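Every protein chain of the complex appears in place save one, which is left out.
Entry: chain A
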Amino acid sequence: MATVTINGETRTLDVPDDMPLLWALRQELGMVGTKFGCGIGACGACTVHIDGVAARSCSTTVGSLAGKKVTTIEALGQSAVGKALQAAWLDVDVMQCGYCQAGQLMSASALLAKNPSPSDKDIDSAMQGNICRCACYGRIKTAIQIAAAESEKANV
């Protein structure tokens, strides 16, 4: 039995401690926005924030989360940066299949929270853990730049 704070709510999970957070989110809590891609932390589709830092939920056990705050794609729009990213994603029509985009958005929002005006290289390095099999990389980068510019304007 584990107690985890997810999107500001305290949730109790009656699962083995070594169950990855991904499967607890998707199949115990019905929060299916976080996606399964590889199960080994190699594709980034399952990215969430743990205490504000991007983490792979497929490789994070439920038992390791005591006292930590988990944020998922379902709550991304609650932050200004998250909202700006979602809007930018739609403005440039980033996605093809869209399956990896929850993970892309979570990685991008963790980046902008830490580095509000990232360079091209910063974006490459923060996003290289997220595979987009459709290869929408150009638009992902553009959308991050747009969101960064928007957030900066909002903060002036």
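Rule of thumb we're sticking to: contacts are C-beta pairs under 8 Å (C-beta built on N, C-alpha and C of every residue); 3 or more make two chains touch, one makes a residue touch a chain; residues count from 1.
Keep in mind that, in the parts below, contacts and distances are computed from a predicted model.
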item	value
Protein that the absent chain corresponds to, by UniProt name, given "Molybdopterin-dependent oxidoreductase", "ABC-2 type transport system permease protein", "Carboxypeptidase regulatory-like domain-containing protein" or "Imidazole glycerol phosphate synthase subunit HisF"	"Molybdopterin-dependent oxidoreductase"
Contacts of chain A with the absent chain, listed as residue ranges	15-16, 19-20, 22-23, 27-28, 30-40, 42-43, 45, 72-74, 76-77, 85-86, 89-90, 93-102, 105, 123-125, 127-141
